[in-house]
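The complex appears here minus one protein chain, its other protein chains still in place.
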Amino acid sequence: MKPREIQLDFGSENTSPVHPAFVAAVTSANVGFATNFEAEAWTERANQSLRAFFEHDSLQAFTVTTGTAANAIALGAMVPPYGTILCHWDAHIETDECGAPEMFSFGARQVPLAGEHGRLSPAAVSKHLTHARFGVVHSLQPTALSLTNLTEAGTAYTPGQIKELTDIAHRYGLGVHMDGARFANAAAAVSATPAQLSWKSGVDVLTLGTTKSGSFGVETIISFEEKYNTALAYLRKRSGHLVPKTRFLGAQLQAYMDDDLWLKNARHANEMARQLSQGLASLPGVELVHPVEGNEVFVRMPERMVNRLSEGGCKFQRDWRPEPHQHRFVCSWATSLEQVNALISVARDGAAQMPS
Amino acid sequence: MKPREIQLDFGSENTSPVHPAFVAAVTSANVGFATNFEAEAWTERANQSLRAFFEHDSLQAFTVTTGTAANAIALGAMVPPYGTILCHWDAHIETDECGAPEMFSFGARQVPLAGEHGRLSPAAVSKHLTHARFGVVHSLQPTALSLTNLTEAGTAYTPGQIKELTDIAHRYGLGVHMDGARFANAAAAVSATPAQLSWKSGVDVLTLGTTKSGSFGVETIISFEEKYNTALAYLRKRSGHLVPKTRFLGAQLQAYMDDDLWLKNARHANEMARQLSQGLASLPGVELVHPVEGNEVFVRMPERMVNRLSEGGCKFQRDWRPEPHQHRFVCSWATSLEQVNALISVARDGAAQMPS
Amino acid sequence: MKPREIQLDFGSENTSPVHPAFVAAVTSANVGFATNFEAEAWTERANQSLRAFFEHDSLQAFTVTTGTAANAIALGAMVPPYGTILCHWDAHIETDECGAPEMFSFGARQVPLAGEHGRLSPAAVSKHLTHARFGVVHSLQPTALSLTNLTEAGTAYTPGQIKELTDIAHRYGLGVHMDGARFANAAAAVSATPAQLSWKSGVDVLTLGTTKSGSFGVETIISFEEKYNTALAYLRKRSGHLVPKTRFLGAQLQAYMDDDLWLKNARHANEMARQLSQGLASLPGVELVHPVEGNEVFVRMPERMVNRLSEGGCKFQRDWRPEPHQHRFVCSWATSLEQVNALISVARDGAAQMPS
Partner (left out) sequence: MKPREIQLDFGSENTSPVHPAFVAAVTSANVGFATNFEAEAWTERANQSLRAFFEHDSLQAFTVTTGTAANAIALGAMVPPYGTILCHWDAHIETDECGAPEMFSFGARQVPLAGEHGRLSPAAVSKHLTHARFGVVHSLQPTALSLTNLTEAGTAYTPGQIKELTDIAHRYGLGVHMDGARFANAAAAVSATPAQLSWKSGVDVLTLGTTKSGSFGVETIISFEEKYNTALAYLRKRSGHLVPKTRFLGAQLQAYMDDDLWLKNARHANEMARQLSQGLASLPGVELVHPVEGNEVFVRMPERMVNRLSEGGCKFQRDWRPEPHQHRFVCSWATSLEQVNALISVARDGAAQMPS
């Protein structure tokens, strides 16, 4: 469709092509007949691998095809209709899922809280919970804390930072959900294991993304708490998210873990973002909005430079919410150094055109 | 995973491998970067093709990954919470979707009605609507009629039969939904065009399946009525069913239509079912439960024969609801005559063992 | 408003005036200031009285203003969205509440079952549960059994009949709800205590009506199972059913129990119905549809007689669902023997006009 010229697409990991390992996984799984609805070898093998991957013997995994679904099913199983979900005011569940958590929890409310650079502030969480009217029927009851790692600002929580927040949540009886759409990038950023970034730090239910790591579209709800499992299973089916041909999801989830693909892809993407941010930051008038710890770069830049990038065919999130003049560039497994340098070069052109 | 011996899997079309054309479509679409969320060429092209396919200029299409999702989103957009959905008592939405239509309509009720061989009886529909308490707030209000074609009994509605039902529905102000999980098989069975089997016969919203035709998993909600489009669009997103990498769904939907793949696969599957039903019906003690018009065969057979089939590794739906001793065999694009004959042969063995 | 002539209104207990004891209760409670939302003496006293009334130390009571609310909140607290509620096909929750149980349970499904004269058939319940696909995510999961006593046919379950049904339900893990809109009439009919008709026979949550016993409108959800209490409390508030000035509800609930008002009113209403049924049944062409055990009379009668009654200003439920030519007459605390005889007299006129 597109000319074979270099594509400067930094809009989202989801605009990238699918990584060959996922293509191979899917094609390899396409042999003969296989029972549907998870009673097949691929899903079973992936579930076994997940237990090793997370060093957790009794986790339950539920694959679906979108991150919005994974988050909404997880939160729907964790929170009663009269509950609240504490999250960062910039969380994807709050800003970009059209109220999916509200739908799946039958009307629970999200409570957006503050925190610098995308990380929820423990003080903000504590303050909210201290003033919450627990046990008062006129008031919705705090029931879950939802963290996002990588955060929406492209920063990464360390296990210690997660633990600090989940300790507060658990003290008040809340369950903890983690939106791990970019879980691999976070793990690469802070050099922590999947276990350290999840249940060992107090996460009860994780939604683990592989889509942004290069798969066709597989997200997995991983429950470390047995009490949520029944609701998760029925809610997945009831919301139309149990796909029939699960083997193709199981095979991709397996490929994600095999040969450290998840980590390699994340490291590459993070490194591209680091180089991109350095290149952009070296230009006059460009300012990084957040520390670049993962594969996302948020910058403020002169309007002329932004226009030059758009004219040059560069794709990125312009005027990214909520601040105007703040733009988002995302790198993926498929982003090449050539592309990064090309983008910087176009931006430099924009800088050059500016009155000094 | 499986030995390369012949697999006798007649459990569901969804246990079949994916047809090579869909594999090719997906791999071909995996070139370079492409905008996510439908703003890409594959979805746009599929939408154009759909308009030709259905001879309808203003239809709107919404791809998702499961049939349950497609049905639930369609009905959720068509029916208010205080509405009812009239359907056959054996409809998939009634028996196998864990209440997804109830979830997506926020508590609307399904009214299961009778009809022979899976086809809703126009008399039953008329009688229900005649006695419905329209305008009485104590009573849920009939709002949609849902038909399934192929029916759950493997029979096919003709355009005329559909029209008879939709006329009744429209007379009372109901919208009409069609569950077309096996739409291609129905079209092949009655030699009708997609348009004849849908909007030309009064269908307002169709859920068109490609999964059972051999794709990885693409179902499309096709709205012929503009008034439903806004709700459809938001409900799809809100329920987590707008996948990010839509190009792979669009490419498969295109492949379904290209070169009459949909029709070829359906005709093959239907023919295999015909041969299977003839072979089984020729055995002593075997009785066909429903006319075999599509790719499904429902039979009653001696218990000994059933056991022999199970022991012989044959997969099928044993004691298929709601009647015990009623079994379902499904053929797909991947079912070979060799497999059909092998199954009949095993069944014949079971027959031979019986006391004459 | 109405002329002081005799009113022949047998349409519903709810068309009766409010009994003077309830008027007195409300006026007596209207002294000075009182804390709102149940932190007042009237509700507290009623709750204490309820524990004696039901011989149950730990029941929790939740007053609301309609029976539909009481049923829906009860079932909403007992049943998850993926659950089903087994009930008689003629139950009020199924036929007359516009899907309130579906709304409050966020889409659970009601399964209407058969049973003669309004009583659920234990065999029908057993059969449904035997075939239910427990643990299969494609299928909604049976979670509650809902009984109505008096039944919608005006018959009464004995404690033994209740026990037989609740034993089946509990064996399969279902909770048991009882719609007791006419609980007093049932108790009067079978000479059983409130305890015998509820928790001692296996009822987990009862909705106890006082409205049809002559109050302004107070219905009480009585939970004998602690596990439902939190959900009940929040669901009542969240659905707008926690009234601020609870003292007036508490006072009426107290009046219901005081001096056996509940029983006296029920006995009177039942006796009026008995006399009415005998009088009508003695007329030519009149047939009782159900045994008259409480305060409702269901009859088939010649069309001419029906017309004569209507012309004579008699109010009753004509062509009561679902059978045409079946009519319902209801007696209440306010029905006098004079009214009963006057109605019979009008009906006799209708009979006399008929060709013999």
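In this document, chain identifiers A, B and C correspond to the written order of the chains, with residue numbering beginning at 1 in each.
Keep in mind that, in the parts below, a contact is a pair of C-beta atoms (placed from the backbone, for glycine too) under 8 Å apart; a residue touches a chain by one contact, two chains touch by 3 or more.
It should be emphasised that the depicted structure is a prediction, and the values quoted were computed from it without experimental measurement.
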Subject >> Option from C:88, C:177, C:200 or C:237 whose C-beta touches the chain left out >> reply: C:237
Original post:
Which of these touches the unseen chain: C:117, C:245 or C:321?
Top reply: C:245
Subject >> Residue of C:18, C:195, C:288 or C:342 in touch with the missing chain, whole complex considered >> reply: C:18
Original post:
What is the set of subunit C residues that contact the non-displayed chain in the whole complex?
Top reply: 1-2, 4, 7, 9, 11-12, 14-18, 23, 26-27, 30-36, 41-42, 64-73, 97-100, 103, 211, 216-217, 234, 237-245, 248, 315, 334
Subject >> Those residues of subunit B which, in the complete complex, touch the missing chain >> reply: 80-82, 106, 137-138, 141, 231, 233-238, 242
Original post:
What residue numbers in subunit A mark contact with the hidden partner chain?
Top reply: 81-82, 95-99, 102-103, 105-110, 131, 137-140, 322
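Note that in this section only the chains that are shown with their structure count from here on.
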**OP:** Let me have the rounded angstrom distance from the C-alpha centre of subunit A over to the C-alpha centre of subunit C, please.
**Re:** 52
Original post:
What residues in subunit A touch two or more of the other chains?
Top reply: 234, 237-238, 242
